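Only a single protein chain was left out; the remaining protein chains are all shown in position.
This part shows subunit A:
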Amino acid sequence: MASGRDVRDMLGLPVGGETPKAAIQKRAKPAAPGKKIQGVAREVAALYGERPPPVAVYEEKKSYRAKRQSTGPAKKWVPQPFTNQARSDGLILKHWRRKPTSTPAATNGEDIAMEDTEISDSYIEDSSEFLKYNVAPDMPTFTEEEYDAYLRSDDWSREETDYLFQMIENYSYRWPVVWDRYDYQPSLKSHLPTSQEFPNDIEQALATLPFAPPKSRSVEDIKARFYEISAKLMKLRIPEVQMDADQYATYEILTKFDPVLERNRKTLASALMNRNMDEVKEEEFLLAELQRINMAANRLDAEREELRARLEAPIPNQQVSAGLASFTSSQALAALFSQLFQADRSKKRASGGGGVGPGRLSLSATDLMATPTSAQHAQLSAANRRQSLAQQAVQTPIRHLSPLAELRYNVSTHDRLTSGITFGADKLLKMRQAKSNVQTQKIGQALAQLGIADIISIPTAKVGDAFEALVTKVGKLLDVRKVREKEEGECRVLEAMKARRMSEIQSDENGGERRSTKREVSDSQDRDSADIGDDDDDDDADADADADGDADVDAEGEEEDEDAEGEEIESQMQSTRQASEVEVMSTRATSAGHKRSASVLSQVSTKSSKRPRK
């Protein structure tokens, strides 16, 4: 508007000419939002005023819609009377069903009505569709005599016991509900005549004596009584010795229920729940602390594990054996580091699993409920408890033989059986084969050296085991041999370096500052410089580099064996070291690269292990 006015001003037009234009513009303005609201009468739109309408108005767009497929004449539905098989009273209700007959459609409304009544008069559907939901809990039963002989209790009258059983059946073993609704009122009428009938029978009189005030029963009392009766009845029906595993397990659960223990557990659980905010915060803090400590401890363990693995059974690592040359770039190193870190973490998670994970700070429903005793009860109370117990029984071995008998009858137990048949000879043959051809050959040679035939005539399980042990040992031996060769090479390199340095330093004539200058140059830790000075330490630095590489490969196996072997090799290494110094110069170039990357790695790994400890 301002620009129009300016223009008019410039052109010298009268200012008065503006008014009609402004009026036109004003009239045009309210029309603009009006255009947006479509599908609304103009008068209604005007009522909105300048504000947006309180309800979003959507115009139903005319869009393409698939034409409705004609499936013939309209299908008829009728209110079909039916009886429910789960009911005994023959209640007839009506539900809508497709009209069963396919008589041609009547055009007259009255006709339809007549037909409908005809059908509903003649036919009542007998519906068993939902019969499967009509389940009743199975309850232990007992006779009068059994009760008198075994099931009496000083605390529970017969009448109350019956009431209890009724309640449990009514609420299908839902103990909290049973307890909630438990309201036993002893009726005097039923007691008095019985006590008069048997005036001499003291026991009977006692048992039926009304308990003056109705006792308030806790969930544990109720459970204890029911379990006790169930256990006794179970024992009566099946003597203990004849019970099969799952029956016995049930029986054990029933007899081992301890109401006092349960009660204490619940007191603790509710105390845990009723903590106030400060206590919860404190717990949170402590848990965080614990997590930190655990992390540090795990890291320490992992480091030790690595060291031990290195000393005991050097496992060839693809990456390392491929040469550390692949880790020369910083990117590759970073990738390796993150991979190691990940492996470390996942290991920790696995070990920290089970009970209270360090990350858990809040309480969940399962936490309180998953205590062993209540879990067992839950199982018990389940209507299909037999099934679940039967599933458990599959895992439990039924009968144990003494080792001697086992040997005699050649019985062996397996955690898992593979399907199909295998020959012992095949198994032995398979063991001879390694991943690579060279390795297979080497194993073959070693075995030949030991004087073992290519085909073993009677490959019994025992022979198989012995052979397997032997082959693993041979494998280890070969591994160790390989590593030894590599280490020797390194030693030679380092020694040559050392010799060269010594001569340099001597020419420098300043032995005191040697260490500090070295540190500045290589920017690494003490250990690196110690490497150079000390013979015994050089496989330590290497262990760092190497074992980091195979941190995720756990060294398993018989430690003692490996220990012995490891020592042997160590001494061998010492002796061969001097002899092979000649080769130093040739391997120098590659090992220099090796050295550098090793120091970087050791630096990184010590750093990462230090962080959580702070």
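Methods note: contacts are C-beta pairs under 8 Å (C-beta built on N, C-alpha and C of every residue); 3 or more make two chains touch, one makes a residue touch a chain; residues count from 1.
Heads up, the rule we're going with is that contacts and distances are computed from a predicted model.
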Name per UniProt, for the chain absent here [options: "NADPH:adrenodoxin oxidoreductase, mitochondrial", "Antagonist of mitotic exit network protein 1", "Actin/actin-like protein" or "Cytochrome c oxidase subunit 3"]: "Actin/actin-like protein"
Touching the absent chain when the full complex is considered, from A:43, A:89, A:126 or A:144: A:89
Absent-chain interface as seen on subunit A, which is shown: 71, 74-75, 79, 84, 86-87, 89-96, 98, 109-110, 112-113, 116-117, 127, 129-130, 133-134, 170-171, 174-177, 179-181, 219, 266-267, 269-270, 272-277, 279-280, 283, 362-365, 367-369, 374
